[in-house]
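The other protein chains are all here in position, but one chain of the complex has been omitted.
By written order: A, B and C. Residues from 1 in each chain.
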Amino acid sequence: MDACNLIRAPILHPAGPVALAERDLLFTAVFVMLVVVVPVFVMTFLFAWRYRASGGRGRYTPNWYYSGKVDAIIWLVPALIVVVLGYLLWTETHKLDPYRQLVSGTEPLEVEAIAQDWKWLFIYPELGVASVNELVFPSNRSLSLKITSDTVMNSFFIPALGGQIYAMAGMQTRLHLLADKPGCFRGRNMQYSGHGFPEQRFAVRALAKEEFDAWLSRARKSPEKLDMAAYRALAAPSVDHPVSYYSGVAPRLYDSIIEKYAGKHPE
Amino acid sequence: MSPVGDDTALLPHDEAYDERAFGFWLYLMSDAIIFALLFATYQIMAGDIAGGPQGSDLFSLPHTFGETLLLLTSSLTFGLASLALDAGNRRRVLAWLGVTFVLGLGFLAMEIHEFHGMITRGAGPDRSGFLSAFFTLVSTHGLHVSAGLVFILVMTVQVVVKGLSRPVSSRLERLGLFWHFLDIVWIGIFSVVYLPGILR
Amino acid sequence: MKRAKAAGGRTLGSYLTGYVLALVLTAVPFGIAATGALSMQSALIAIGASAIVQVLVHLRYFLHLGLRSTPQERLLAIAFTAVLILIMIGGSLWIMLNLYYRMWA
Partner (left out) sequence: MDMRILGRLTAADALPFYSWVAVGGAVVTVLGLLTIVGAITFLRKWRYVWTEWMTSLDHKRIGIMYVMLALVMLVRGFVDAIMMRAQQAVALNSTGYLPPEHFDQIFSSHGTIMIFFMAMPFLTGLINIIVPQQIGARDVAFPFMNSVSLWLTAAGAGLVLISLVVGRFSTAGWTGYPPYSGAEYNPGVGVDYWIWAIQVSGIGTTLSGINFIVTILKRRAPGMKLMRMPLFCWTTLATSILMIFAFPALTVTTALLALDRIFDMHFFTNAGGGNLMNYINLFWIWGHPEVYILILPAFGIYSSVVSTFAAKRLFGYKSLVYATMAIALLSFTVWLHHFFTMGAGAGVNAFFGIATMVIAVPTGVKVFDWLMTLFRGRITFHPSMLWALGFIVTFVIGGMTGVLLALPPADYLMHNSTFLVAHFHNMLIPGALFGYLAGYMFWFPKAFGFTLDERWGKGAFWCWIIGFYLAFMPLYVLGFMGMARRMERYEISAWQPFLLIAALGAVVILAGITCLVIQLVVSIRKRNEKRDLTGDPWDGRTLEWLTSSPPAPYNFAVLPQVRDIDALHDMKRHGSVYVRPKQYEDILLPINTGAGVLIGGLAFVFGFSAVWHIWWVAAAALLAILATAAARSFRDKTEFCLTGSKVQEIENRHFRDLAREGVL
């Protein structure tokens, strides 16, 4: 993680299309709202100055308390803004649904993320490897995350790439992200989860194809295998767990963690 | 400017009774929201049986029908007590309050019997999300019925001691609202919990 | 000590009418559940419909609610409560079923 050149304000400097769209929506909304906010600022200061009792020059009309025109304007302008923003909101929310597959040239890379006390485990089912506190994937290939928790509720977030989503035991949420170019970012749990919460972060590396392959072969050389016993040892609470790799993963490990919290089923 | 002891204490003015009735009505509305959310929770958790028993394994139609009859009839008998109150007939008020109390107690006994049976069969409230929601919803209603029974007892004593005075009869009116309200909640319980549970 | 007016015109007749109607509206859904005569969906609809009607019966004949006889603020309170119950139960079920679907689909 130290090698990463960190972006200081990742939300303002997105590194992928999802975060970019979300940030742009933020900016657009700010500009639209300035239509209301700026007049409020100006009017407050102006009126306070002009109509001050101690020497203000403004007229004093104590019995003026209604005007249909003004009333109409102050209802209609905010309403109009809400109509504009509401339209934007509806379309963008659908476009940026985290469950939606991203359109990119290649098949997305599947990764299963599991929140533990207080670390993140990433399983790469197609590649047969797993990593702790480090999420690595090729840039320009979309990332399809399945997220769950083996402890309390967590919230999975990589600010530079896109918005967050909760991780909950016995359930699965989805998130689709894409990094435009190679880079190194930071991810973390955003939902307070106890003692080790401040250190519950992970490195995110988007690598060029060759580098990713190099990383993969390194991971595959790890002596550790993620069988059930290794999983249980890993799941025990620990703070600031070092980055580590597993060269093999027990089949259906991720599913079994969800199924462990039995009893829930959709009607 | 503290109240001075030699001033005579007085009964509330007429509007006060109207205010109390309305205040109690608002309390019932607030209580209705509590039940509404418990119903919503039950409906949400109805499928979360965690491998345990479900409604059709546990509920008995005749039992629930009996409970329903007891509570419904107690609503009628309370109405008869109200009519006696209108007529100013103290003994009849007491008699119908007594009948209502017995019916309510019978309802409660049936409910406790049902709960006891379920718990001894290992289907207690800690068995699954579904059973937690079931026990909580139904026993919240049961606790209200118990409170209603205590309320009936208190009012019986008041009718005996004070007669059908204005304050006492205004309290009886509010007790009536409460009792009929509980019957309405019960309609929800058998229609949302028991009958669909048996059908499932 | 006649206080019939203050009590909203309740009579023996109204209680008995309410009782009989309530009995019928209880017997019908229990009968449906006991016999299993209807399909699941229509059974649930029938049970729900009789419940709603029975609630109205109770409000009318036991609580003596009337659009004119009952004070306006009480009617407003109960109407507002009904709206909120709809919003809360409807909203909760909508949200939670949607979430169930998204978490396990």
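Keep in mind that, in the parts below, contacts are C-beta pairs under 8 Å (C-beta built on N, C-alpha and C of every residue); 3 or more make two chains touch, one makes a residue touch a chain.
This is a predicted model, so every value here is computed, not measured.
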Report, in label order, the displayed chains that the undisplayed chain touches. A, B, C
Out of A:P17, A:P138, A:P159 or A:G183, only one touches the absent chain, namely A:P159
Residues of chain A (touch criterion as defined above) contacting the omitted chain: 6, 8-12, 19, 21-23, 25-26, 29-30, 33, 36-37, 40-41, 43-45, 47-48, 51-53, 56, 58-67, 70-71, 74-75, 77-79, 82, 85-86, 88-90, 92-94, 96-99, 151-153, 155, 157, 159, 162-166, 168-170, 173-174, 186, 188-195, 197-199, 260-264
Suppose we count only contacts with the excluded chain; which residues of chain C make the list? 73, 80-81, 84, 87-88, 91-92, 94-96, 98-99, 101-103
Tell me, which residues in chain B touch the chain that this view leaves out? 1-4, 7-13, 15, 18-20, 22-23, 26-27, 29-31, 33-34, 37-38, 41, 44-45, 48-50, 52, 125-133, 135-136, 150, 154, 158, 161-162, 165, 167-168, 171
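Assume only the chains that are shown with their structure count from here on.
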Rounded to the nearest whole Å, what is the centre-to-centre distance of chain A and chain C, using the mean of the C-alpha atoms as each centre? 45
Calculate how many whole Å lie between the centre of chain A and the centre of chain B, each centre taken as the average of the chain's C-alpha atoms. 48
For chain C, write out the residues touching at least two other chains, lowest number first. none
Sites on chain B at which at least two other chains make contact: none
Note which residues of chain B are touching chain C in the complex, please. 18, 22, 25-26, 29, 32-33, 36-37, 39-41, 43-44, 61, 64-65, 68-69, 72-73, 75-76, 79-80, 82-83, 85-88, 164, 169, 173, 177, 180-181, 183-184, 187-188, 190-192, 194-196, 198-199
Considering only the defined contacts, which chain C positions touch chain A in the complex? 97, 100-105
In the complex with chain B, residue positions of chain C that touch it: 1-4, 7, 10-12, 15-16, 18-19, 22-23, 26, 29-30, 32-34, 36, 40, 43-44, 47-48, 50-51, 54-55, 58-59, 62-63, 71, 73-74, 77-78, 80-81, 84-85, 88-89, 92-93, 96
